[in-house]
Structures are given as C-alpha cells and as structure tokens.
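Note sheet for the following structure.
One protein chain omitted, others in place.
To keep things simple, chains are lettered A and B as they appear, and every chain counts its residues starting from 1.
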Amino acid sequence: MATDITRLGVKANWRDLTEGMIIAGAGTSKDFNTGEWSTDKPEFIEEKCKQCLLCVPVCPDSCIPVKDMKRGAFDYDHCKGCGICVKACPFGAITMEGVK
Amino acid sequence: MAKRDRLSGNEAVAIALRQINPDVFPAFPITPSTEIPQYFASFVANGQVDTEFIPVESEHSSMSAAVGASAAGARSFTATSSCGLAYMWEELYIAASNRLPLVLALVNRALSGPININCDHSDSMGARDAGWIQMYAENNQEAYDNMVQAYRISEHKDVRIPIMICQDGFITSHAVENIELLEDQDVKDFVGEYHPETYLLNPDCPAAVGPYSITDYYMEAKRNQAEGMKHVSQVVLDVAKEFEGISGRAYGLFEEYCMADAEMAVVMIGSAAGTTKDAIDRLREKGIKAGLIKIRLYRPFPASEIAEALKTVKAVAIMDRAEGYTNHGGPLGADVMSALYRAHADALAVNYIYGLGGRDIRVEDMEGVFEALKQIIEEGDAGETYRYLGLRE
Partner (left out) sequence: MSYNFKETMNKPERLAPGHRMCAGCGGTIAVRNVLRGLHEGDKAVIGNATGCLEVSTFTYPYTAWEDSYIHNAFENAGATLSGVEGAYKALRKKGKLNDTYKFITFGGDGGTYDIGFQSLSGAMERNHDLVYVCYDNGAYMNTGIQRSSATPMYADTTTTPVGSESNGKPQNRKDLAAIIAAHDVPYVAQTTFVQNFKDLHIKSEKAIYTPGAAFLNIMAPCPRGWRYNTPDIMEICKLGVETCYWPLFEVVEGKWILNYEPKKKLPVEDFLRPQGRFKHLFKKGNEYLLEEFQKEVDRRWEELKFRCSRA
C-alpha cells in the first residue's frame, strides 16, 4: 500500500507520521512544485523543433517529457529555469530571457 | 525434547542463530564477540544455514549493512563488543529511527582507553539512549534464551525496534557451563517467518528509507519512535510466557531473588548477579534479609515495576559496571534512583561503581556491600552515595 502523502503536511501530528519515516511508493516529489522557484522559463517554439531530443537528457529536473519518441511541452510546475536546454538546442527552438 | 550440553555463551548464541537461520549476517571481528561470527561462518561453510554472511571491513559497515539488509526486508543480525559498538554509534540511532527490527549480540567489554579486553558495561551503557531495546544475561543459558526470544520482540508489529542481546565478555561469553538447548524445530516454530510490511525489495510497492526531515517533522518523528518503546515491556512479557511454554524457563523484566521480605537489596545487571546470589544465601543463613533485583530489560527501563519491587526495602545498593563521570554515580544508579523518587519510595540508596575492565567481584565483596547497607539502615543516612567497590585505595 502506497503512503498517502497528502496526510503528511507540515502540520501533521506525531501519530500520523509513517513508521520509521519510511514512505511506501515512489515519485511523490511530483507534488512539490519547484517551478515556483523562478520566473524566467524557457519557451518552446514547436515549429522550429526537429524532435532531435537533444534537450531531454540535459534537464536536471526531468521537465521535458517524451512520449512516442517526441518531446512535449515544458513541465513548468517543476522547471527551475536553469537555461541548459536553451544551449542544447541546435535549432533555436528553445529561447529564454538572458540566455544566448 | 531439550538437549543438555556444555557450552560457552558465545557458542550458545551461535547455536541459537543457527536454529533461527537469519537472512543476512554482516560481521567484523572484535574480542570477545569474535567467536559468534566464527562459529556461524562454519555453519555457513557446512551448509547448516543459508544465511548471506558478509565479512565486512569494519563495525560501522557491519551495522550499515545490517540496516540495509533489514530495510530491504531481510531478517538481519550482527555481533560486536566494546569499540566495535562505539564505532557503530551513528548507525545504532539510524537503525532505531528507521524502526528496523534487527538483532545485535553484544558481548560486553570495556571501552578504550586504556585499551582493555575484559568485561564491563561501558559499551552498552553509552548506547542506552540510542533507541534500542537492551536485554542482559547472567549466564550462558540466559544469553541463549534471550537470543531465541529476540526476533519475536523486535519484529512485533507494535514494537519494530532493534534489540541488543547482551552478555558479559569472557565471564559469560567464554566460560563453559551446563546448558539446556531447545530442539531446532522448536526454535524455528517459535521464532516463525519474518513478514515485513514496507521494505525495499517489495515487488508490489517500492519504498523510500532514510529521508531528510525538516524541523517541522523531526520532533514528531522522535515522539512517534518513542511510541514503539512504550509497547516493549508487555511484548517482552508475552513472548517470555510463550517461551516458558516450550522451555519451562520463566523470564520477566527483571529477576527478583529473595525479595519477598528483603530489608536491603542490590540492583545489578549481568554475571555478577550469580556472585551476589551466593552472598545472599550466606547472609540468609545468618538471618539477614538481603535480596537482589537482576535487571534483564534495561531499555526501556521498567522504572515503576522496580520501584514497586523495592517498596518495602530500607536500603538499596545500585551496582554500575560503568562510570558515568557525573560525580554522583553511574547510569543504572541514576535510573533506579529516579524511579524511587517518582514512586515516593523511602529506601536509602547508594550507587557503586564496580568490576571495570574485568575487575573480579567476589562473594566477600558483595557481603561487604550488604554490610554497608546494614550500617546505612542503622544510621538512617546513606552517607556518600557515589562509591567504588574493589578499588585499591
């Protein structure tokens, strides 16, 4: 049984915490929106994209989803706006304020 | 059918382990516990167990690997002594806070320095606040019996706390005594299979162990951990009752020897209790009402039960086989005295430091302690409460 982490907010009382602070399940960090950390975000210009996927592995935040061999829209809920993908794109399909 | 044999404490613990057949045993040698992994390695080499025996490169790693194995869902075990336990310090706390049921056989030995290989309790006493259950033995029979009961206590769903099964270095671990062993199948049936709930190698649901906890959670996490400790005493008693059914040997949280009408008592831990019983027998022949409380379960501490057992006693000597450097006594002394205070007990209490680094304790020494208690009762004053026994002045 996966842990229901919605019961484990910072106001949770001691009885509600999981035994040994162990979490059953995986990938619960998706509920934590690191996208709020920055306002500068990369922009995806789909017309220019050749679906080479070179931007995918360079993202430290797994924010470029791939489905059926094609990348989708940025995950702005989690993107921290580091700008690495902008430099990785050979076709100018990703732009961001301040990153050349 | 029980089998009679003549074994050392280390061999007895190793045989209990063979009967239990744990899943993973990481081990590192240190005197005087080394024989436990040695005996066990020969069981592995001869196919008598199918345990993964991992001869690691340090005690820190033996406990780290035991934590990893236990978190993974395996029944895990390790053994150590003295500096080995000190080197595991950090891991003791982690094993306990992760609520991992695992067993550590501790063969008590003095901590350095100066380096010394003989018995005292400074190693386990230092670890008394680590969140482990601590259980002590007077002799090899008790060491064996406690080992057989260990996993039932530690793995209990209301507990899930690691347990330290302690015995006195050399005095118990190496001295050969008569012992009664249980049949292999009886031990296997008693201990049963291990069924963890949330663990790393659960194919149906992954698990994440060992988080970073921000301040919002840390204190609640510690309180949550303490809850498990609250259930230990009852589980220890329940398991002991069931164990009596297969062995005929009864155990409690502590043993009371001649306490029913005792006017003066000694509270102590470990092998010196046998010596104390001999002293009490001599004194009883002279009509002196002396008694003993020998602690089996030290963590959690059965405070109210001990205070109750000492209710009618006029004077008590609490014997610490470890220094506390508090200028007023050792750890057991502090625990018993605070139990007496909370129970509004009338007994006058003194605290002795004895047996450090293997210093012998004789029947005459314990008679001397009771003589001092007699004097305290007569004078109605405990006098100096922080005393040494067996020290050259």
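Here is the rule we go by: a contact is a pair of C-beta atoms (placed from the backbone, for glycine too) under 8 Å apart; a residue touches a chain by one contact, two chains touch by 3 or more.
None of these values were measured; they are calculated from a predicted model.
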item	value
Sites on chain A contacted by the missing partner chain, in the whole complex	3, 5, 8, 18, 21, 23, 25-34, 37-38, 53-54, 56-63, 65-69, 75, 77-78, 80-84, 86-88, 99
Missing-chain contacts mapped onto chain B	23-24, 26, 50-52, 54-58, 60-62, 64-74, 76, 90-91, 94, 200-203, 206-214, 217
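Note that in this section only the chains that are shown with their structure count from here on.
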item	value
Rounded Å distance between chain A and chain B, as computed from the means of their C-alpha atoms	50
Residues of chain B that touch chain A when the two form their complex	71, 97-100, 160, 198, 205-211, 213-214, 216-217, 219-221, 223-225, 227-228
Touching residues (chain side chain A, partner chain B) in the complex	1-2, 10-15, 17-26, 28
